[in-house]
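Heads up: the structure comes next, in structure tokens.
Every protein chain of the complex appears in place save one, which is left out.
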Amino acid sequence: MSSIFTTQSIQKTRSHALDRPLLEVRNLEVEYWTRRGTVRAVDDVSFDIYPNEVVGLAGESGCGKSTIAHAITRLLKPPAYIVGGEIKFAGQDILEMEEDELRGFRWEHVAIVLQSAMNSLNPVLSIREQITDVIRTHRQVSKKEATERARELLQVVGIDPNRINSYPHQLSGGMRQRVVIAIALALNPELIIMDEPTTALDVVVQKQIIQEIQSLRERFGFSILFITHDLSLLVEFSDRIGIMYAGKIVEIAPAAEIFAAPKHPYTERLMNSFPTISGPRQTLMGIPGSPPDLVSPPSGCRFHPRCPVKIEGVCEQISPQLLAIGPNRMAACHLVAEEVADEQQN
Amino acid sequence: MSSRINDAPQPLLEARGLTKHFVTGTALRRYTVRAVQDANLKLYPGRVTALVGESGSGKSTIARMLVRLYEPTSGEILYEGRNILGDKGRKALLEYRSHVQMIFQDPFSSLNPVRRIRAHLERPLLIHGKAKRGKLREQVNELLERVALTPVEEFADKFPHQLSGGQRQRVAIARALAVEPRVILADEPVSMLDVSIRLGILNLMAKLRDEQNIAFLYVTHDIASARYFADETLVMYAGRIVEGGESEQVIQNPKHPYTQLLLSAVPNPEKGLRTGVTEDRGEVPDLTQVGVGCPFAPRCKHVMDICRREMPGVTQLSANRWTRCYLYEDVAERETVAAES
Partner (left out) sequence: MERTETTKSTSPAIPLQSRPINLPGRILGAIFPAWLRGILRNRKAALGVSILTAFVLIGIFAPVIAPVNPTRMIGRPHEAPSAEHLLGTTRQGQDVFAQIVHGTRTSLTVGFLTGTVVMVIAIVMGLTAGYLGGWVDEVLSLITNVALIIPSLPLIIVVSRWIERPGPETIVLVLSLVSWAYGARVLRSQTLVLRNADFVAAARVVGEPAWRIILFEILPNMTSLVVSSWIGAVLYAVLTQAALEFIGLGNPNMVTWGTILFWAQNNAALLTNAWWTFIPPGVCIALVGFSLTLINYGIDEITNPRLRTEAGLSPTPVKKRKAARRTEERLSA
């Protein structure tokens, strides 16, 4: 391994303590200014990611989870605008950064792997050229060193380094996604954001890639923000999970706890929307209705029109706050808040 | 065939040895893509048969052959026991499709963006002569009601882009129902939909199966949903159906090594978090390259010499359960037969 990379990564991990959050998102608000009106795609979202932690964000399409990924890397394009909140990475405010600083920040500290990325590889450049591109943009290294590093990265993500001169079309979807992960790893970032990285892949390939990411994380110790609609996958893979609905985080808790006992009615229904391959075969109901149109979101709790246990007169009017309902666990639901209050009284 | 006495009801739709080769490439270099090889399946009234496989396994091609969008390269399609592949001409096709209908994967592309919902539902009624004079409007409304798109008048005059994915898929189901079919081939009907509304669609189809005795073919890549919705499950790999049987049996006790691999890869938090390491690093073979043997042989842990030479035949494991794998048949016997001949 060429020395420049190892020293870099050591410096990076030493630069902040393990018990302080690596990424802090506070009251983030993102709006899309469309012809139909303003859409608040992300509304008052706060969460942290600690070093070496996998945080999952789950929710249905249009709930704002991808928008968050793009906001953290400042990749949002008009008509999307960040209108409020803070995003701090190792104490540094990302939203204050100039375009020049951002370029040093992305890939160097935070890398992003998108669902579409495997189809965004440049078809006329070889894998080698595309990996060394990124390395040589950020590091003063010779072509030879960069190629050496590229071979190493391919090895790391489970691709035969001898295929380094292949072109994207010569690789399968799964291999292309591995290449994208290799590029994300190229500069040893502390955080990798993965937005539906396996959704377009078959389940067996998905398993292979998830395992690859798992072992890479054990080896290099980066954090992951993992975004997907597939709750089962998320539960298997993440340390903590945030559930999003219509632009808000409605529940956030350790994966095992969310799986064992979801608190928010939406989380519970969402869990119940996945048929499983084990356990009893029972009729599942899904969730009646469809996710709201965010041009005119429902009043009060945004889930209330689909909620089977809503409290009449309350949920339609008051938007619930995200409250601590246990150690390391929060939910935004009037019903859950009442239950917690009752328990505390008893 | 006809002389065989069988307690089981007669299949409504049956495929025998269905094969589809696509020839692609330029005039100079032609490739044959063996999309489907020797597929056999039977659909029964009031039963859902799932066809599970990864992308490119040929499962959609089977559905498209069954509805006669693709002409099979070889094999037979039997409707009520009669091979219908010989029936040519528009009239015969219309007749066939008044019994066999299809639902497509992507409700965003299966409805014509420039036409209203009403137009989508009126056409099949008119074409198949099901429209009653002066009652067309009511018939459309009734169809919308059956798929729970209410208030119907509101939905009928909308354009597809004004509906959500789930609502569009309901329109697609209503369109298929318009001709009062006995078989519906559903090609990944929920894979493009939001998680929370998938079950609504599956439950709707289950209701149609139960109430109208419709035979369903449910094509999917999601084996968990096959367990939920289908009575019988067939597993497909690289153009071959490799295993079949009652859904619960196939999923709880997979026999074919591919089915085992597939099931081990499905995220399943029930079984405990972060379990099950798959050693598999293989990839689905290029369908222009698959040869005579079992397509799974290159990735199979249990591969034997014979697997590469010849596709195994059907091994009946129990009354309703079969697989195509040498592990379950008397390999030795076969080897000797092969040596003698």
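We just call them A and B in the order they show up, numbering each chain from 1.
Note that a residue touches a chain if its C-beta (ideal position, glycine included) is under 8 Å from a C-beta of that chain, and two chains touch if they have at least 3 such contacts.
Predicted model, so just to flag it, every value in this text is computed and none were measured.
Touch with the chain omitted from the figure is made, among B:Gln10, B:Asn83 or B:Asn112, by B:Asn112. Here one chain is not drawn; of B:Arg175, B:Arg240 or B:Arg299, the residue touching it is B:Arg175. Taking the complete complex into account, A:Thr73 is the one of A:Thr73, A:Ser166 or A:Ser238 that touches the chain left out. The chain that is not drawn here is touched, among residues A:Leu114, A:Leu185, A:Leu284 or A:Cys315, by A:Leu114. Within the full complex, the residue among A:Val30, A:Ile82 or A:Ile183 touching the omitted chain is A:Ile183. Summarising the interface, subunit B meets the missing chain with residues 64, 67, 69, 90, 93-94, 97-98, 101-102, 104-106, 109-115, 123-124, 127-128, 172, 175, 178-179.
Throughout what follows, only the chains that are shown with their structure count from here on.
Mean C-alpha position of subunit A lies 34 Å from that of subunit B.
Contact residues of subunit A toward subunit B in the complex are 60-61, 158, 172, 174-175, 202-208, 211, 214, 229-233, 235-237, 255-256, 259, 269-270, 273-279, 281, 283-288, 290-291.
Residues of subunit B touching subunit A in their complex: 54-55, 164-167, 194-200, 203, 221-225, 227-229, 248, 251-252, 261-271, 273-274, 277-278, 280-281, 283-284.
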